[in-house]
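These notes are about the structure you will find just below.
A single protein chain has been omitted; all remaining protein chains appear in their positions.
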Amino acid sequence: MAGRTIDDFGPWRKRLRHIIFDHNTPGSRGFDVVLLWLIALAVLATMLESVDGIRESYGRPLVIAEWVFTALFMIEYFMRLTVSLRPLKYATSFYGIIDLLAWIPAWIGLLLQSQSAHYLAVVRVLRILRIFRILKMMPLIAESDKLMRALRESRPKIFVFVFFVVTLVVILGSVMYVVEGPYNENFSSIPTSVYWAIITITTVGFGDITPITIGGKLITSVMVLIGYAIIAVPTGIVIGSMRETLRETRLATKAVSGRGCPGCGRDGHRDTARYCWHCGGELEGTPEAEG
Amino acid sequence: MAGRTIDDFGPWRKRLRHIIFDHNTPGSRGFDVVLLWLIALAVLATMLESVDGIRESYGRPLVIAEWVFTALFMIEYFMRLTVSLRPLKYATSFYGIIDLLAWIPAWIGLLLQSQSAHYLAVVRVLRILRIFRILKMMPLIAESDKLMRALRESRPKIFVFVFFVVTLVVILGSVMYVVEGPYNENFSSIPTSVYWAIITITTVGFGDITPITIGGKLITSVMVLIGYAIIAVPTGIVIGSMRETLRETRLATKAVSGRGCPGCGRDGHRDTARYCWHCGGELEGTPEAEG
Amino acid sequence: MAGRTIDDFGPWRKRLRHIIFDHNTPGSRGFDVVLLWLIALAVLATMLESVDGIRESYGRPLVIAEWVFTALFMIEYFMRLTVSLRPLKYATSFYGIIDLLAWIPAWIGLLLQSQSAHYLAVVRVLRILRIFRILKMMPLIAESDKLMRALRESRPKIFVFVFFVVTLVVILGSVMYVVEGPYNENFSSIPTSVYWAIITITTVGFGDITPITIGGKLITSVMVLIGYAIIAVPTGIVIGSMRETLRETRLATKAVSGRGCPGCGRDGHRDTARYCWHCGGELEGTPEAEG
Partner (left out) sequence: MAGRTIDDFGPWRKRLRHIIFDHNTPGSRGFDVVLLWLIALAVLATMLESVDGIRESYGRPLVIAEWVFTALFMIEYFMRLTVSLRPLKYATSFYGIIDLLAWIPAWIGLLLQSQSAHYLAVVRVLRILRIFRILKMMPLIAESDKLMRALRESRPKIFVFVFFVVTLVVILGSVMYVVEGPYNENFSSIPTSVYWAIITITTVGFGDITPITIGGKLITSVMVLIGYAIIAVPTGIVIGSMRETLRETRLATKAVSGRGCPGCGRDGHRDTARYCWHCGGELEGTPEAEG
């Protein structure tokens, strides 16, 4: 298990592995595109099946479609297991589990056959996560990686910020419970008041719970102005991180494309420069002669 | 069709072309201003006509006004066709189609004369898009271009971001369907729950659908805090792009306003450069000798 | 009128002018603070008077207070006229008109004595604008100026942006009118649908008007995701402008505090540097010896 290598595979298995894991030949590209559509259709079917009217009218075709999707994802799963160099590691990885969840709930549903199975079937929408693996192969992933890196690097800042907001809403919710509670049954417990404070300070503002006393309205006014002011903080956090990431990328790029003057050693020349800006010596490697 | 030139036109047609396409003489300026007002009034009339009370009281004048607008836009359309060097290319261009939609729905409405024609007439509000062509001629366009370039360059980032949000709301909507569904008829299908998740995570929060169970409120609380944190991402994306655009503009400006090489005439030299980066000739006005 | 100078004033008038226009002696400071409180109290009184319950219980004292405020602001107005070098210019300036509106509505109300006078009296809340003149004298004004400059410089960008949003909501509102209109009386006219589109795309989301058809909900979902993405644009605009303003301020500050080396002429020394970083020559004007 520890290390079967690709040479242990026969030609058919090698070819299969190539189609599944590579992404630069027509065969493997086609596989990606078909899989993308399968996933999108399967998720859509799951969503539509949950609508009462649609389930009643089109119940039969939806069940058939679901079993087709289940069969295909099952086949794909075992194909991946077969061509994987470390099947166990794949099966226990994040994407391995997602791949398993793409077809196993249908079988479990067969065993249960109850109302709760109806809700359990929702697990199938997790199939949407499988799309990320395919996207990973596309040029978009560079962008996606940058975003993810920015988010990951801001994690400690975001943690501190979320903790700060939680403290704020617990205190504000409790204050509203004291001020509004006796006159407004919507603020009759601290957890509900805290829920309201979260909905309000994030500017969602459902309106299912609203203050009715003058004191409550006054506190709410001050509170949303605070919320309005601190909305800048998470923005600032991520933007700051993204800038850092961007800067590093640019520096790295610069280093690669930067040329030093053979005469005086200075760098910082324009990409298209032919001569050193300091000593006038000729530079090497000018991309192409300009007139 | 391929290439009639401006010399093929008679003096009257040349003058008309001048009025329509140029924007720097009193005649053509006046044309732009009149057109701007015509479009604004026509859009306003369409909007007012849809109000029941107004249509009942002022139905007659509004119909007359609409036919006047239709006639004027039709005349303008044929004028543009007449003076265009490539009439077919114009007719099939984005603005050509918009110009056609400015007067053709009125005639189609005559043929249909039904309730659906009433709604089809709404196509006339697309006339508002015509304003963009006029704005294009104004100094504002520089700003507009910068904004558009920033948006265009962020497209891959925005695509990744939107896909990420869609995945998030599909999963969150499904979770809410499972948790709230059995107790709250507003969450009785996944599509409705996903709609609610979108309205909530973007902080719109209509309040037509709200969680009523404790579990649902808890999930909603976590979800809006997430929404609050990731609101920074699209902001960061566009700001990052705008900064890049700005920086490039500034560099370009600097190059223009800087010192030109007395030898080859090129500019874009570093502030402290002594020699031309292109021909190696000595530059004038280098701030001060270094060392 | 063209030019009476300060020398034409007697000592009493000079002193009055000093108190009103200067801001750095105890007398003029006291005047500012008293005026600040007067304005705040007058605005608060106007607001409270509009509450039915309060007007019924405390009508008499509020009327008396209002006449005291009116009298004081009237006296202040004529004092400003008296000590102004160009009374007519003051009277027709922005703050001159605000000062007039601070006491004249009370007298007009006497003449009208009707229900409409009740609403006309609201003009008195404009007194709040007078606070800005006092703030102008405080160190805060530097911040305020920077903010205002940033906003002013972004004006063309904001104009383009607002026009873009208006076009978007007119088109989206019309689409919703066509899609939702036949089934939902809240979308029964284009103006109402456009109002709804504005409330929705800015993420306010009152919830008084909401889509009920599947098509309407789908369009709304796409629309708020767009709104969520373009929220970054105005932010980027102002932040970009603020950065520019900040940069200019910093450059200006640097120029003022920068010292050149008497030996080699280089600058860019640290504020506390004693010796030139390039030639090692002693610098002049080091703030204070550090050990």
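All chains are identified by letter, namely A, B and C, in their written order; residue positions are counted from 1 within each chain.
Please note the rule applied: a residue touches a chain if its C-beta (ideal position, glycine included) is under 8 Å from a C-beta of that chain, and two chains touch if they have at least 3 such contacts.
The structure displayed is predicted, hence computed values, not measured ones.
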item: Omitted-chain contact residue, chosen from A:15, A:86, A:152 or A:217; value: A:217
item: Per the touch definition above, residue among C:109, C:181 or C:205 touching the missing chain; value: C:205
item: Hidden-chain contact residue, picked from the options A:96, A:109 or A:227; value: A:227
item: Missing-partner contacts on chain B, residue numbers; value: 203-207, 235, 289-291
item: Residues belonging to chain C that touch the chain removed from view; value: 43, 46-48, 50-52, 119, 122, 125-126, 128-129, 131-132, 135, 139-140, 143-144, 146-147, 150-151, 158, 161-162, 165, 191-192, 194-195, 198-199, 202-208, 231, 234-239, 242-243, 246, 268-270, 272-280, 282, 290
item: Touch list for chain A against the chain that is not drawn; value: 156-157, 159-161, 163-164, 167, 170-171, 174-175, 177-178, 181-182, 188-192, 194, 200, 203-207, 210, 214, 217-218, 220-221, 224-225, 227-229, 231-233, 235-237, 239-240, 265
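Here is the rule we go by: only the chains that are shown with their structure count from here on.
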item: Core chain by centroid distance, with centroids computed from Cα atoms only; value: B
item: Computed distance of Cα centres, chain C from chain B, in Å; value: 30
item: Inter-centroid spacing, chain C versus chain A (mean Cα positions, whole Å); value: 41
item: Multi-chain contact sites of chain A, meaning residues that touch two or more partners; value: 203, 205-207, 235
